[in-house]
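To start, the structure under review is shown below, and the notes come after it.
Only one protein chain is missing from this complex, and each of the others stays in its spot.
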Amino acid sequence: RDSRDTGSGASTDVKIMVGGIDKVIYLPAKLTEQLGYFKDQGLNVQLLTEPAGATAENTLISGDVQGVVGFYDHTIDLQTKGKCITSVVQFADVPGEVEVVGAAQADKIKSPADFKGRKLGFTSPGSSTDFLTQYLATKNGVATTEYTGVKAGAGQTFVAALDQGGIDAGMTTDPTVAQLVSTGKGKVLVDMRTVEGTKAALGGLYPASSLYMDCKYVNDHKDVVQKLANAFVKTLGFVNSHSAEEIAAKMPADFANGGKELYAKSINDTKPMFNRDGKMKAEGARNVLDVLSQFSPNVKGRKDSVDLAKTYTTEFADKAAG
Amino acid sequence: MRGEPDVSPEASAVLAAPAPVRAPVSVASAVRRRRMKIWSIRLALVVLWLGSWEVSATYWIDPFFYSKPSSVWQRLVDWFSSGTSQGSIWEQMSVTLQEAAAGFVLGALAGVVLGILLGRSHLLSDICAPFIKAANAVPRIVLAALFVLWFGLGMSSKIATAFVLVFFAVFFNAFQGAREVDRNLVNNARILGASRFQVLTTIVVPSATSWILASLHSAFGFALIGAVVGEFTGADRGLGLLIDRSRSTFDSAGIYAGMIVITVIALLAEWLITALEKRLLKWRPPAASAEAQI
Amino acid sequence: MRGEPDVSPEASAVLAAPAPVRAPVSVASAVRRRRMKIWSIRLALVVLWLGSWEVSATYWIDPFFYSKPSSVWQRLVDWFSSGTSQGSIWEQMSVTLQEAAAGFVLGALAGVVLGILLGRSHLLSDICAPFIKAANAVPRIVLAALFVLWFGLGMSSKIATAFVLVFFAVFFNAFQGAREVDRNLVNNARILGASRFQVLTTIVVPSATSWILASLHSAFGFALIGAVVGEFTGADRGLGLLIDRSRSTFDSAGIYAGMIVITVIALLAEWLITALEKRLLKWRPPAASAEAQI
Amino acid sequence: MSEDPVIELRGASKRFRSGSGGVHTAVRDLTMTVARGEFVAVVGPTGCGKSTTLSLVSGLEPPSDGEALVAGRPVDGIPDGIGYMFQNDAVLPWRSVLDNVAAGPRYRGEAKAAAREKARDWVARVGLGGFESYYPHQLSGGMRKRVALAQTLVNEPSILLMDEPFSALDVQTRALMQDELLRLWSGSNAAVIFVTHDLEEAIALADRVLVMTAGPATVKASFDVPLARPRDVEEIRLTAEFLEIYREIWESLKEEVEETRARGAGRVA
Partner (left out) sequence: MSEDPVIELRGASKRFRSGSGGVHTAVRDLTMTVARGEFVAVVGPTGCGKSTTLSLVSGLEPPSDGEALVAGRPVDGIPDGIGYMFQNDAVLPWRSVLDNVAAGPRYRGEAKAAAREKARDWVARVGLGGFESYYPHQLSGGMRKRVALAQTLVNEPSILLMDEPFSALDVQTRALMQDELLRLWSGSNAAVIFVTHDLEEAIALADRVLVMTAGPATVKASFDVPLARPRDVEEIRLTAEFLEIYREIWESLKEEVEETRARGAGRVA
């Protein structure tokens, strides 16, 4: 277990686990590194990646990493398990997820109300995509027992699943969405990459992509966290002031191995989700809790005991902006 | 005295008269005593392990990661009494079991047949060996993802993953087993008039049996792993999905409970394979002299 | 005529005189011809396979999923000439190789030692067997996730995953190998004065060698898989990460290129193991009579 | 007894790779013929190359030089109608005595029941009646030898190679087996090569006794045995004729054995 301590040897050494470093919704992580903003802050940040969200949080709790770039809703989930995790920089107020319907089913599934009897894909059972799918369905009058949820993963397996009819529709992010749309294999049914789209679909904001850290670490290393926030907020500013092509050009070449235009398009499509200041909107956080309390087995029935104030802080983003 | 000398008159007397029968009886009871002892040690170990897990999870280590036996047990009771969020636990088990069983049977068959063929043909094995070894080095999770592309999200992609895992485990043993065959026996069979094919079925296959069986012991475990890995990659039912769900919802009790269910299935399969082994290898000299002697 | 009878005068003459030496020489050239033939068939197979892949990916199947050899080659050239986003390809290879090698060595050692011990002790094996079989049925990807918790994100969790995969593969064979030992040989050694430990080292281990080696052939492949699976679970370098990256960026050429790199490493390791095998088993009657005879 | 050679070795040699990597010549320039219906016994010092000679005839090993012919055709693969009883154990450990003996007929396409019937008969003939269901590991050394004998003879081979078949048997069982062998052979017109260390046995059974030289083996001398048939193996040993032949062959063999001993014991002080 000694490997655990090595990371935090010097206080400027920070390990951050990204729940899929190549997902466009988590783009600020790698971009900050590429732009050199961590170095500018005097930080020595090591980015790790891991495809399944839950493992990322586990490494955070066990202390292997100091921060995770992932979905905000996990902080609520974990609080019900007695863990204090707090979002320090909120990249977006919307999930950035898209419900895509397969080309073959596009004329039959026109809205979530048509989900009945369908096979709907999500990245993983119990993940945010699962909860959002359930929310979309129930909000449109389809009980969660009336459709079949299918784990379809992300990337190629998702594309193949939709293409081969393994799922009729499914929730995923860019670049998978861009890939599906550009090849005509899928059509966007519900777009939660913009504030308007999200409000239309969910009736409110649903903040997702964020950097969260262990509460105790945040308290003990306010300076480091502040530097991280500075870097990330600066990156958010960069994202908002540059075109998709310019951003894509900053990213490592092999992130665009699937095709340069495709990558640029994914960034372009997803870009609107990122906010400018890295601050959490209180209304968004409440909305997330609302969704989770209906569908998450952990949060169900515990809504009142959740202290939202502990799940995020704008303290650092405020300073970074100011 | 036709057919008599095998059990000499004295021996028959021993078997008939009550007093001397004592010997076999006492052997049987010794066997029973031994079994009792083994089971009680096993039980003690399990209790010790569960106990120390429970205690340390209560006092020292974080049950968030490690869960504890009582919560795992609770989760199992839940699953079996009120079902899982994906439906009845029996259904999940049957799905995973079907996938694993199909992959196991196909993989074992293919492994045995190819292993023995290549083991006996030097030209074939020289040509194919590097390809098979190369294929064996391909990470199975990558393959699982490819199988989803090739075979879709249905059962077939899980069966394919299980197949691949089982195939290689069995293949290498069948191959070596076919090579290790006593040359004397092969020569003798050839002299007695066996065709190449007969040598294969009557000499090579029985000789390689203990090799093949050794690999089958671990192979069903592999088949289950294959099914679970396949389900991790994409599925709508199955134990793998159940574990995956537990993982995403930070339900470590669910992870361990899922693992226990899989393990129990594997042990049942193992028990069947052991029974098969006993049947197939009954010609062997018993390993423990205790068994041979009466 | 001290020490002479092994090479009788005639034979020495054969070796000395130029003409009769023809025999061994022609054997050598026959061996060379055979090797040529095998390599050309292998090459033909590879060409055929790549060719049909390239053609079908160009005309029929979707290179988005299946990529094609030319793009894979391009990706490999890229990697080796300009490196990857994670740094030089050599570094990725060395990381994965270190993890795999460490897991392999530890797993093989533990597998051999435990396998032989349990194979020779009936009580121990009766007690432990169900636990080991149960452990073998635990899905390795679930384990990989647990190892990250137990050992942290560093190399050790990948080594642990590789270890587990190798251990079980080797263990079951070492176990069976230890059981299959010819009783006559053990008895003879005991009579000659061997202690239990000497029987183990001089009779059981050499007897089980071919079993153990058979498992080592597939074990290095497993070690690599373990390392890759470990890297999938969380890492910042390594070939597994490279493949994972390719997967999520729709770079199927990258997936295949990564698999090829791993395969080549596995084949190199395999070649080393085969060399070791030749050395250890040189006491055997050569399998092909062609080799035995001159 | 016709005179066309069924078995013929022409200048056959066999070389092996030796222990230290050199070349070991086991058989050198060996020429011999066995006619149809002829019973040839082969004697020679231990380790001289007798078993190797048989393996050349059986087609299990190809000669390094020279030729091996059976029924006039060069041997490649196992010639038809051959029976070979190996010097060492080669019964199938996973088959019972009965199924071991039934193996030959089964391989040659006989129905299971018929093969077993035949086998049962042969098991009894070699004195193992009652042991049909035993596995080889449950038998004594001599019993295993007899299983191998039955296994070979049940095929009614026209060429019979036997490598010290009776060495593990007690005198009387051996005599019984010898009688059984002669009885079978006399009705069959089979060519037999019989390797033995027992000179009496060689003379009692054979039409001709070949003496091999110290290794590398080649034929040193061939002695005809002009004793009348049918022979009673027990009786014949006491006749003057027998003793005469015995002495003659023994003289020849002795030299080779001594030569071997001189070489092998070269190191003893």
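Quick notes on this structure:
The chains carry the letters A, B, C and D, assigned in the order they are written, with residues numbered from 1 in each.
Operating definition for what follows: a residue touches a chain if its C-beta (ideal position, glycine included) is under 8 Å from a C-beta of that chain, and two chains touch if they have at least 3 such contacts.
Predicted model only: the values in this text are computed from it and were never measured.
Remark: the omitted chain is touched by one listed residue; of D:Lys14, D:Arg28, D:Arg106 or D:Arg125 this is D:Arg125.
Note on the undisplayed chain: of the listed residues D:Gly44, D:Gly59 or D:Gly83, the one touching it is D:Gly44. For chain D, the list of residues touching the undisplayed chain reads 16, 18-20, 24, 43-47, 49-51, 87-89, 96-97, 120-121, 123-135, 138-143, 146, 163-164, 167-174, 176, 197-199, 253-254, 257-258, 260-261, 263-268.
Mapped onto chain C, contacts with the missing chain fall at residues 1-6, 184-185, 187-195, 198, 202-203, 206, 209, 281, 283-285.
Here, only the chains that are shown with their structure count from here on.
In whole angstrom, the spacing between the mean C-alpha positions of chain A and chain C is 41.
Taking each chain's centre as the average of its CA atoms, chain A and chain D sit 83 Å apart.
Within chain C, contacts with two or more other chains are made by residues 65, 145, 149, 232, 247.
Not a single residue in chain D touches at least two other chains.
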